[in-house]
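Removed: one protein chain of the complex. Kept in place: all other protein chains.
Letters A, B and C mark the chains as written, and numbering starts fresh at 1 in each.
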Amino acid sequence: MIMNKNIKVGIIGGSGFTGMELVKILSRHKYVEISFATSRIYKNLLVSEVFPSYQDNGDMKLAFTCQPEKGNLEKIDLIFLCLPPLKSMEFLKCIYGNYKFKIIDVGSDFRLKSSDDYKYWYGTEHILKEKLSDFVYGLTEINKDKIKKSKYIANPGCYPVSILLGLAPVLKSNIKIKDINIDSKSGVSGAGRKLKDEYLFGSLNNNFYAYSAEGHRHTGEIEQEIENIGGKKYRVSFTPHLLPMTRGIFTSIYCKLGEEKTEEQICSLFENFYKCSPFVKFMGKRIPQLKDVVGTNMCLIGFCLDVRTDTLKIFSVIDNLLKGAAGQAVQNMNIMMGFDEKEGLQFNGIFS
Amino acid sequence: MIMNKNIKVGIIGGSGFTGMELVKILSRHKYVEISFATSRIYKNLLVSEVFPSYQDNGDMKLAFTCQPEKGNLEKIDLIFLCLPPLKSMEFLKCIYGNYKFKIIDVGSDFRLKSSDDYKYWYGTEHILKEKLSDFVYGLTEINKDKIKKSKYIANPGCYPVSILLGLAPVLKSNIKIKDINIDSKSGVSGAGRKLKDEYLFGSLNNNFYAYSAEGHRHTGEIEQEIENIGGKKYRVSFTPHLLPMTRGIFTSIYCKLGEEKTEEQICSLFENFYKCSPFVKFMGKRIPQLKDVVGTNMCLIGFCLDVRTDTLKIFSVIDNLLKGAAGQAVQNMNIMMGFDEKEGLQFNGIFS
Amino acid sequence: MIMNKNIKVGIIGGSGFTGMELVKILSRHKYVEISFATSRIYKNLLVSEVFPSYQDNGDMKLAFTCQPEKGNLEKIDLIFLCLPPLKSMEFLKCIYGNYKFKIIDVGSDFRLKSSDDYKYWYGTEHILKEKLSDFVYGLTEINKDKIKKSKYIANPGCYPVSILLGLAPVLKSNIKIKDINIDSKSGVSGAGRKLKDEYLFGSLNNNFYAYSAEGHRHTGEIEQEIENIGGKKYRVSFTPHLLPMTRGIFTSIYCKLGEEKTEEQICSLFENFYKCSPFVKFMGKRIPQLKDVVGTNMCLIGFCLDVRTDTLKIFSVIDNLLKGAAGQAVQNMNIMMGFDEKEGLQFNGIFS
Partner (left out) sequence: MIMNKNIKVGIIGGSGFTGMELVKILSRHKYVEISFATSRIYKNLLVSEVFPSYQDNGDMKLAFTCQPEKGNLEKIDLIFLCLPPLKSMEFLKCIYGNYKFKIIDVGSDFRLKSSDDYKYWYGTEHILKEKLSDFVYGLTEINKDKIKKSKYIANPGCYPVSILLGLAPVLKSNIKIKDINIDSKSGVSGAGRKLKDEYLFGSLNNNFYAYSAEGHRHTGEIEQEIENIGGKKYRVSFTPHLLPMTRGIFTSIYCKLGEEKTEEQICSLFENFYKCSPFVKFMGKRIPQLKDVVGTNMCLIGFCLDVRTDTLKIFSVIDNLLKGAAGQAVQNMNIMMGFDEKEGLQFNGIFS
């Protein structure tokens, strides 16, 4: 390790689930120094006070600050924005172009490339339309080359990560697909840290249900990237559900095929596609389980060919806060900075 | 209550989840006396020893027995069979026609009406083929009149209950359906009480996954009854998943429509269909939640019309051990015996 | 059932966990008609809208109201108060003595008999001091005769129910106890329905911790009743903990004995004490489990004699919302009104 390889980063929004995961991951990253992490809830508290098991790196004790100081913004090499919808663009509007730092927006403001799509799915005008094209869609396994050269990244949504990684090999092939129906199940942390009656323990424990069945916002992002990956437009039915768990997304993708395919053909498609992707593992006909990825940056994918109904069923699992958010963001940072893609991301998980 | 309205029943297989629920329900039923309940695991133990909160009815203390005695078989009015696949037909083969009692087979042996279908889905020859047609498919809301007149009932499987109740109003109407895709999520008790590594707490807690994705046995039963209800054959894609919960099934049904329908039309369809069904409640566009039915005999149904993809999404929830098994069986008994359909089945649930 | 035996009741505070359980229990009670149930959150909503599986009794549809009307207060025979600390006495201060109805205060305002104790444990002056002695402490198994004759009942706290039922037989005997140490573990619903970060699913799932370790308010109530039962004062160490479950209390009581006792002596003590108590079951040396009581009105008690340390360990379990609150309240109502003590309270529970 050469010390001057180190970079300085800032984190805006450190008290959300994703921001906090970033703080944890980056505090153990070989080449990163956290310059600041903002949090309104935790301002002036040490990270180790907020999270008792957090171990500071040597003498440097990280405390949350309320806002980033100008001096700090000038020093950093990269900033992570972990903000709710609309807040990233508000933050960037004031400072766009003023600083040299690269940006990874872990929020949702710069994922959609068409401002019309943005308005349709988010119900409001985008206030930085002209900058939408500056941001590369940060799904590493698909856009690695673009990410490498990019200054600005729009980190993908958690559902889209699980869905697009499951679909990409099929979309890239010439397999005829007549219909795509997606049924996703997510742990509760996907909803963020909101103080609502519906997120109380008593409301979620031993419970399960669908929500946003008429059109979850991620649908727009999914359809945009489906087209970007395969070159063909699809309208997909997407239905998210809430699991009585804190972390994890299990996605079941049902593709109605327009032609016959063998299991061997499907297998070789996925194996070739992901042979150089350290964080995606294709398991063939073995169906992945959520507990195998919770606490890790892995995406596991399995499939099943239901020949009675010409349905290709693809199952993919991720930890929504890692490969679906903070882990994916660090993976992008590693690529952008020329670090080993895996650096800081090889967690053991909680698989016993 | 006129005392001589009372009937005597027997339960074969009282130590499985379903058998045990039956013992509980029937011990509180106004018009029922349990003559015997068999259980290999619990034989000679009092029910109140096995389940400490069980309260015996007055002085009569119910103990599990190993096998039913001939004398007991002669006295009872109705028998419930709560046995694993193949075991109900083996039991009945020896005694078929020897006794006057009515039969409710809570197991899976007499649900499929074609012995070819049986062989396809269960992988073995049926040993009482000629009796398959004696058994009425016991989904009360659909077959109430037949059940009333029948001596033998094949109680439906837990997944089919949740699926068929969700689909029936649409199937009975003249709505054009191009494709049916079903994604069900079940609590662990659906798998029965098996001593396997995969059913240990450590294997299921904080976990979720799909299983039997290539063809769960219930598919045959679902397709058979879809045809019986609507008069039209469909091949359905059915994918069951396992929830980290003990009880409950949440089913998401995706119907690709072949014509435009309004939400009002869907609503009136369901409202009319279930207006006389005390245990099915249509909630319109409100999506039901699993915790609202756990511990009850209710099936709650909601829907959503995704006009972007012409998809009618129907969501239905049940407690797999009650409306999906033991409760459904008692509901059938009530109908067969001329009792109030609701007698013994109005549980409050655990909804706080 | 003779119809004119029916009584009319009112419920103040129907949207809390306890109030809701009361609505459920009383809607199935043979001899009770709910005249009104108030709830600020749910006002004007039907109970069956709030809780989809709730089944109205025939045509009568119960809707929550904001406040009880004077006319309604005149008609009812009994009122249940399910209110947070301080609110019961505020409510009663305005109307005390104006109406004929009996009162069961399910809240905590009238449990302590000394206004000094009240001030010590609740940190504020009691505003109806002179009425404290009007209220009988409503732990049925201990005070049945007084409850029968009483007009006003202070329903016990959930922890005290589990603790006092476990201790009573020992306290009533002449066994020498040197020290009492109590370690209780409660499901989350015990804290009521509060919108705080610490009660979110993400805060409690897979978590466990102690709270109020320096002196939980129930300590005063426990020590008062220990003295009332045994005639001897004790200072007890009481430490509550929070379980990652919705319902249930498991209490471990450690009594340091001042003399040698045999297991047989302990057994006969408990067996005699509870032989006429339908809702308490002594299980001897078998340790009770929480899942055996969730959803029931039972208290199960087991014990263990650790002769190495002269410690009598008593274990008791209840459902905090039933035997620890709403069920206990209805049991008291049954006694006060001359109904069968068990009426409306024989739930099967969720024990599979």
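FYI, a residue touches a chain if its C-beta (ideal position, glycine included) is under 8 Å from a C-beta of that chain, and two chains touch if they have at least 3 such contacts.
Since we're looking at a predicted model, the values are computed, not measured.
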Sole residue of C:33, C:179 or C:341 that reaches the chain not shown, by the stated touch rule: C:179
Selected residue (touches chain absent from view) among A:103, A:236 or A:294: A:294
Contacts of subunit C with the absent chain, listed as residue ranges: 179, 181, 183, 185, 202-203, 206-211, 213-215, 235-237, 239, 241, 243-246, 248, 250, 252, 254, 256, 287-291, 294, 304-306, 308-309, 311, 313, 315, 317, 350, 352
Touching residues on subunit A - with respect to the absent chain: 17, 20-21, 24-25, 28, 51-55, 189, 206, 246-247, 278, 281, 283, 288, 292-296, 298, 300, 321, 342, 346-352
Residues of subunit B in contact with the chain not shown: 17, 188-189, 193, 195-197, 199-206, 244-246
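Quick note on the criterion: only the chains that are shown with their structure count from here on.
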Contact graph of the chains (line, ring, star, complete, other): complete
Inter-centroid spacing, subunit B versus subunit A (mean Cα positions, whole Å): 40
Euclidean distance of C-alpha centroids - subunit A vs subunit C, Å: 47
Inter-centroid spacing, subunit C versus subunit B (mean Cα positions, whole Å): 36
Contacts with 2+ other chains: residues of subunit C: 17, 189, 206, 246
